[in-house]
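Left out: one protein chain. Kept in place: all the others.
Coming up: chain A.
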Amino acid sequence: MSRTGTKLDAKKVNSELFTLTYGSIVAQLLQDYENVEDVNKQLERMGYNIGIRLIEDFLARTGSGRCYDFKDTAEKIQSGFKIFLGITPSITNWSPAGDEFSLCFETNPLTEFVELPDNYSNLKYCNILPGVLRGACEMVQMEIACWFVQDQLKNDNLTELRVKFVKRLEDAIPAGED
C-alpha cells in the first residue's frame, strides 16, 4: 500500500457499522410509526427474533451447559454481553427471593453516537436488548421479563436493565404423543 493514512481497524469499523445500522433502524421505525410505544414494541420484537438465533451462537461459542440457578444465568448473560458487545455490565440489586436482578451498563455501544431529542422521551432506544434476552432465554426454557429502569440517554447516571425470572418452560410434548 502506498497510502500513508492510518490503517482502518476492522473491529472498530464493525462496531460502528453495527451502531449506525441500529440507529438507522430506529430512525426508520420512528418514521413508520406514529406512536412511540409501537416503535418500542417493534424493537423488542426484532430483538426477540435475534435472541432466538443468537443463543445458538452463544452456546456454540462458550460450550456452556444448563444454568444451575438464576445467579448462574445472570453470569452467563453477563458473559454474553462480553462476547457479543465487548462490554461487561455489572450485576446488582438482587431481589431477596433471588428471582430479579439488574444489569448496569456504564457504556453502551448501541448509544455511542446518540442524542435523544426531548420530544422522544418515551422512546426506549435500546429496547432491542430486552428482546434479545427474552428470546435467548426462551430458547433455554426460561421465561423472563426484562425492562429498562434507568437510561443514560435520559440523563440517568447509568443504564439499568432489570431482569425478572417468570417461570420455567416445560418441554412441549409433540402432538399425538402422550
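Just so we're on the same page, a residue touches a chain if its C-beta (ideal position, glycine included) is under 8 Å from a C-beta of that chain, and two chains touch if they have at least 3 such contacts; residues count from 1.
Going forward, contacts and distances are computed from a predicted model.
In the listed set "Trafficking protein particle complex subunit 6B", "tRNA methyltransferase 10 homolog C", "Mitochondrial ribonuclease P catalytic subunit" or "DNA replication complex GINS protein PSF2", the entry agreeing with the UniProt name of the missing subunit chain is "Trafficking protein particle complex subunit 6B".
Annotation: of A:85, A:116, A:139 or A:158, A:85 touches the absent chain (contact as defined above). For chain A, the residues in touch with the chain missing from this view are 1, 3-11, 13-18, 20-25, 27-28, 32, 42, 46, 49-50, 53-54, 57, 61-65, 79, 82-86, 113.
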